[in-house]
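Missing here is one protein chain; the remaining ones are kept as they sit in the complex.
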Amino acid sequence: MTRQLRQSVSIIIAGSGGSGVMSTGTMLLDAAARAGWYGLMTRSYGPQIRGGEAMAMIRLAARPVECPADRDDVLLALDWRNIERFLPEVALSADSLIVSDPKAGDVPEAIEALNANQQQIPMTRLAKEIPGGRTNMVALGVLATLVGIPPALMVAAATQGLQKRGSKAVEAGLAGLGAGLDAAAQLPGLAGLTPPVAPADAGNERWSITGNEAAACGAVHGGIRYAAGYPITPATEILEWLASALPRVGGVLVQAEDELASVTQIIGASFGGVPALTATSGPGLALMTESIGLAVAAEVPIVVVDVMRGGPSTGIPTRSEQTDLNIAIHGLHGDAPHLVLAPLSVADCLFTTQWAVHLAESLQTPAIVLSDQFLGQTRVIADRPVSVEFKTGRNTVSGVNGEYNRYALTDSSVSPMAIPGLAGGQYTADGLEHSERGVPSTSACDHTAQLDKRLGKLEQYDYGDDWAEIEGEGSTAIVTWGSTTGAIREALEQSGDWQSKIRLIAIRLLAPARPQHLAAALEGVERILVVEQSHSGQFHEYLRARYDLPGEVKSFSQSGGATLRPDTLRDEIGSWSR
Amino acid sequence: MTRQLRQSVSIIIAGSGGSGVMSTGTMLLDAAARAGWYGLMTRSYGPQIRGGEAMAMIRLAARPVECPADRDDVLLALDWRNIERFLPEVALSADSLIVSDPKAGDVPEAIEALNANQQQIPMTRLAKEIPGGRTNMVALGVLATLVGIPPALMVAAATQGLQKRGSKAVEAGLAGLGAGLDAAAQLPGLAGLTPPVAPADAGNERWSITGNEAAACGAVHGGIRYAAGYPITPATEILEWLASALPRVGGVLVQAEDELASVTQIIGASFGGVPALTATSGPGLALMTESIGLAVAAEVPIVVVDVMRGGPSTGIPTRSEQTDLNIAIHGLHGDAPHLVLAPLSVADCLFTTQWAVHLAESLQTPAIVLSDQFLGQTRVIADRPVSVEFKTGRNTVSGVNGEYNRYALTDSSVSPMAIPGLAGGQYTADGLEHSERGVPSTSACDHTAQLDKRLGKLEQYDYGDDWAEIEGEGSTAIVTWGSTTGAIREALEQSGDWQSKIRLIAIRLLAPARPQHLAAALEGVERILVVEQSHSGQFHEYLRARYDLPGEVKSFSQSGGATLRPDTLRDEIGSWSR
Amino acid sequence: MHRPDDKGLIIGSTDELLAHAMAIEMEAAERYEELADQMEMHNNPEVAELFSKLAEIEGKHIQQVRDLGGDDELSLKTRWKYGWAEPGVSEAPDYEDVHYLMQPYHAVSLALRAERRAVSFFVEVGEQSEDEEVVAMAARLAQDERNHVTLLEEWLNILPEPDEDWADDPDPPAEG
Amino acid sequence: MDVETTQLAPKQYKSGLKPVWCPGCGDFGVLSSITRALSVLGLRREEVAVISGIGCSSRIPAYLDVYGFHAVHGRALPLATGLKIARPDLTVLVAGGDGDGFSIGGNHFMHACRRNTDLTYIVMDNQVYGMTKGQASPTTDPDWEAGKLTPGGTGINPFQPLVIALASGANFIARCSSSDPNGTAQTIVEAIQHPGFSFVQILSPCVTFRPEQRQWKNLVHPAPVEPTDDPARAARRLLTDDAYFTGVLYLGQRAPNEPVPKQSRDGIAALEEEFKVAST
Partner (left out) sequence: MDVETTQLAPKQYKSGLKPVWCPGCGDFGVLSSITRALSVLGLRREEVAVISGIGCSSRIPAYLDVYGFHAVHGRALPLATGLKIARPDLTVLVAGGDGDGFSIGGNHFMHACRRNTDLTYIVMDNQVYGMTKGQASPTTDPDWEAGKLTPGGTGINPFQPLVIALASGANFIARCSSSDPNGTAQTIVEAIQHPGFSFVQILSPCVTFRPEQRQWKNLVHPAPVEPTDDPARAARRLLTDDAYFTGVLYLGQRAPNEPVPKQSRDGIAALEEEFKVAST
């Protein structure tokens, strides 16, 4: 089998509940990771809680990838049940390879219509021939061969993947895998993957991690030792990871009765000197805004991670969307300046969350981290994510002589904080407007002074270069934020000289706005494409409100549902008439 | 006593709890109203619930007034206790008249420093001479004389004001009043008020009403028959008025356990076909946003009146501020288009609330009405407020043949609504994304279609001319919203030819934005002053985000605490170098 | 019942009795100070001043009892055990009995009532005790309290009686 | 009560939409009980409304061919309260899960019991958050270790729904099991008929995250005694409850709170009188 090699391969595994779609995908990803490849895996489900149709999308590549590919190369169907549900989400074409089982029945019309290369492998029959054999393990073997994963690594990954099911399952699984590896020989040559640039063991550590895990890990790096939360899709995994991780480092997670309680619990913990965090999604964030405002007014650092999903209201809990930007920035009543940050890739969830903790602690204010379902639930194989040692942190008082003014006006507008236990530091944190001493006040003077202070500390702070990631140059700029960054980056990388013609500005620090920094980054730019995943163009509006955007400005915004792929962006830019 | 007459007189009455500051002010206002004058009264209190220092500011005029005057003409102090607390709020000058009681002790330094005309009247002594006499009634007599209120009308107003305290109190009160009327003779001639242009009985009805009462009354006019609420300053009076008014017109108000419950109660009532409303302030609005989003997604009309106060968090509950604009427009998670309106004067609270009900019902979406503490709690004597008969209302289904699609895509994007009880109209209202039929859907197609629909119905609607009030012409425009309109209007009226040089655009319909309408209104404008009462310039940012503002744009924003007076605006405009 | 040591009013020694006496005076002194603060905050300087004066007087009484041999430490312990709600014990006016519009007349009446309670307390102690020293000391303390009563009665006599509607506030409460 | 034959069959109260629930889920039984109860009561579909929050169980309105509202998590009760007070002519049912009703919605539960509006509240209690994949709920036992946010168990007292309902003033309190759709239907009929706020806890297994609950059907047993109208007696019973007895526990006598909008007596003009400046 001679084959042409390719940089990236994208595989769809589909099937109904119980067919093992996800575990097949996971083992494939793991094997590829062991081989030194990068990759990612996303999942999609039907509406059923159990037994519904499911789809895993695995993309493997020789270099890091952060979004789905333009096109999906392979569809392996374990069965055809409700496959039409997923078709709007996938990008199959005449160039794709469709692998199915003759037992699954007729290939659906929509698939036939692709005119793609269709191959059938009797996976179920092959599995049946093995005691305890499972169709999905045969499928895994087929895919491993297609991709070009060294069989030994595939075996190792499968062994580990099946371990918790017992030795019998491992045995049967490996037999099925073997059958699949063999059966794949019948397939026409598919272009396998180029060998990885640097294998995993070459000293540069690789991680297999989801954005939710990365955010949780970043939180711990940032110093979070108290978490409270109420489960909600797609944020729950952050809480789950912290629930078992925190006790191992001297912390704790408390499951609260609702989001009103989780956010106030963390305010209490942080008031007590323990950095604290909660994670939620849109509906939960909506319930938290009153108390986030309390943290603004009382100047208590907290971090709220919002893993966004389709809105409004309950919306589409399992789909990604960037539409909580408005509520995150503007959702508090009164003038309530605070921090809003967004990770720019799955792995970046770690750094951005860690930085958010650092900034919240340093500035004694709430930080909202806007992740989304795509970032949160996508598993990537990536280089070990960056995490930074910050030297400073919360400015606390170590001793008090005389009167202690909790809300003292200082040069940095940050007032040193007394932590309960410190003699002489007693004060009352208050959401009522107050004097420097912390005494309730209705005076316009105190009001203005404290409003200035709370805004000033955010405006004056030196955020360094991390406020955005800026790449490329040229007179066209693409300005984006959060998870759409990955697809844009890839679109630019893949398009000849675009990197020298087009700059990418991906904003990590959304609030406070950094107009001067953006102005500098836009130096020489004549036209701007604003890219986001929303229906109303929230980001575009926010940019208009807070920044001066030179030249021609175009907004590309698309509501959630399907994930942005690089070619959509390429088309968009390509079609922008000069 | 010869006196020069003036268009408007502004009187401050101050004193500590029990001295009768507020009732004095109220009777004075009432008497002036009977005489055919216009006027307004605002109140300010110390932090104590009872027995604290209090101040009433009464402004009387021969034409309608909607804001405090540039300067306060008279300060009548029943005592001097904690008077300093109020000085930042008042505008006394060397031209003011200070009336006090020798028994109250030394005139405070800050008052002395004014170099104003100081007069002492032994009000307490005069009162003591009357059995059951009260100082404040003597003071009332003094003020009536100063202003030039016909004694008979003053007596009538006082009689009514004292009625509920019994006939003895009336008798003593009138005696005190008489003593005051006489004692005022000793005072130097203060310029009294010009006689009213048209007296109250000339057929044009006058009302004495607060903005909160007007909003409640407008709600009933709009068709509200169900209200639910949880008390909060400064919105409670809306609920209180409705609690006793609604049952008289076949409706009901239910006191809920919290704001989460009040907003969902009204969603339930409205789903049942009964137009429904709640009223709250910032902290309560923050708790309501999740469910307001539900009303957006499920397309249930509701009205939420937010009487804004100083923020963030608990902030300054008794002071006015325009800082819930952000949360009102952007505070819902996901893309959740809805209506936001703001009354432009105390009396306009009636029309704007009524219109809000009409729009919410017509468009099957939530409407947030942004009133504020100044509008809500200021009592005005005004011409009978406008209220309009709207011919249309909620588009309901009267009979169903075959399948009923609750969320059908229609030309107007408004789908006729089945009200429970209608056979064949059964459907499930849902906050999950759904198909036209109302069935939960994760399809990107349905999502986009419903997002388009929910936005489209708001964008397509013809709001007519009420979206803003536009006055004057010229190349300078002042753009504002809500309660700051009054002071600007007066600033323009009083300044010679400004009305021909400067246009005022006061926006009543804040969301959806009407960019084309504003563009038309700004035709020929070269510079724009954006005026609002906030620290961060929320309105200015919103305008930037959603509108194209031609020419030079300047933002005048001042946080809550002191009410905007016309001269501040005049100075601001005057100082804008050409 | 929060009677001292749950023993009713049977007091075994003069030390103990003095401790009670001091505890009672301490309670009263502190209460008057607090009430004075309240009145000051609520713009009633006249009554504030009067309460301050009463606090001062109670302070002097504490000293007098101390001079008789009262022990601070013991008094504090004794004081802690009191349930002041019990009728007939406290010499301090109740929190509920003040009003922001109250007049000196009311303040003195309140104090008078409290002092009379103290008199009857010591009388009762004397009646119930079998220890002669205690009986004698109780009599002496009762006499002291009677003197206070007399003094207050004199004050009251010269103060004008308030009008019927003294508590009338024509204005509504403020809000927060 | 007797079943009239002119009325709709239980099936006719179903919308035809197929439930997303896991096969084996107790909620299927509850759905069937509700349709039976509606049928027995002979209610017209358009005069019934079923209100829910969010959760597996809260999906139920969509499966019924009556008016429904699938609201937000935890707020079904106040929404239903608004509907019922505004539209006293409707039969309003509220249905949802233990997380929805007792965790995020706990306050509304207490206050709905107090308020005693004529609603029937059905909680499908599976002692877990099904929809979010298996976290502990308020009714979860303290030592259940599989909850992903509470490794090692919650360690805290389970919420006692019937006790709280009683303490808060619910007017009708019952426990049922989804394994007995007919018995449950009968109880729902009584709950709907009883005036005021009726609370029905239904043990409804989550076979996916609490597979051990499949055993519930072997544990439940009818209450050994008749319903009482004495709160003290009811309290005593509940405190010796083994958590598995089913049946009606308490039948209160309080009149429902019905601030029924009266026929309009005044026009709006009458309301406006108070604003008019007296012309003297």
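We just call them A, B, C and D in the order they show up, numbering each chain from 1.
The definition used in the following text is that a residue touches a chain if its C-beta (ideal position, glycine included) is under 8 Å from a C-beta of that chain, and two chains touch if they have at least 3 such contacts.
No experiment lies behind these values; they were computed from the predicted model shown.
**Student:** Check the whole complex and report which displayed chains the hidden chain contacts.
**Tutor:** Result for the missing chain's touching partners among shown chains: A, B, C, D.
**Student:** Identify the residue among A:Leu294, A:Ile316, A:Ala477 or A:Ile507 that touches the chain left out of the display.
**Tutor:** Of the candidates A:Leu294, A:Ile316, A:Ala477 or A:Ile507, A:Leu294 is in touch with the missing chain.
**Student:** Which one, B:Tyr230, B:Phe271 or B:Phe351, makes contact with the chain that was left out?
**Tutor:** B:Tyr230
**Student:** Which candidate, A:Pro440, A:Gly474 or A:Pro550, sits in contact with the chain we can't see?
**Tutor:** Residue touching the chain left out of view: A:Pro440.
**Student:** Please identify which residue in A:Asp70, A:Asp430 or A:Asp446 touches the non-displayed chain.
**Tutor:** A:Asp430
**Student:** State which residues belonging to subunit B touch the missing partner chain.
**Tutor:** Answer for subunit B: residues 47-52, 229-233, 236, 239-240, 243-244, 253, 255, 257-259, 283, 313-314 touch the chain left out.
**Student:** Which residue numbers on subunit D touch the omitted chain?
**Tutor:** Its contact residues with the unshown chain are 103-107, 110-111, 114-116, 138, 155-160, 163-164, 166-169, 231-232, 235-236, 239-240, 254, 257, 259.
**Student:** Could I get the residues of subunit C that touch the absent chain, sorted low to high?
**Tutor:** 1-2, 27, 30, 34-35, 37-42, 44, 72-73, 76-77, 79-86, 94-100, 102, 172-173, 175-176
Keep in mind that, in the parts below, only the chains that are shown with their structure count from here on.
**Student:** Contact counts by the stated rule: is the higher one at B-C or B-D?
**Tutor:** Most contacts of the two pairs: B-D.
**Student:** List the centre-to-centre spacing of subunit A and subunit C in whole Å, with centres computed as mean CA coordinates.
**Tutor:** 69
**Student:** Touching at least two other chains at once: which residues of subunit B meet that condition?
**Tutor:** 47, 290, 293-294, 298, 318, 430-432, 440
**Student:** What residues in subunit D touch two or more of the other chains?
**Tutor:** 70, 72, 74
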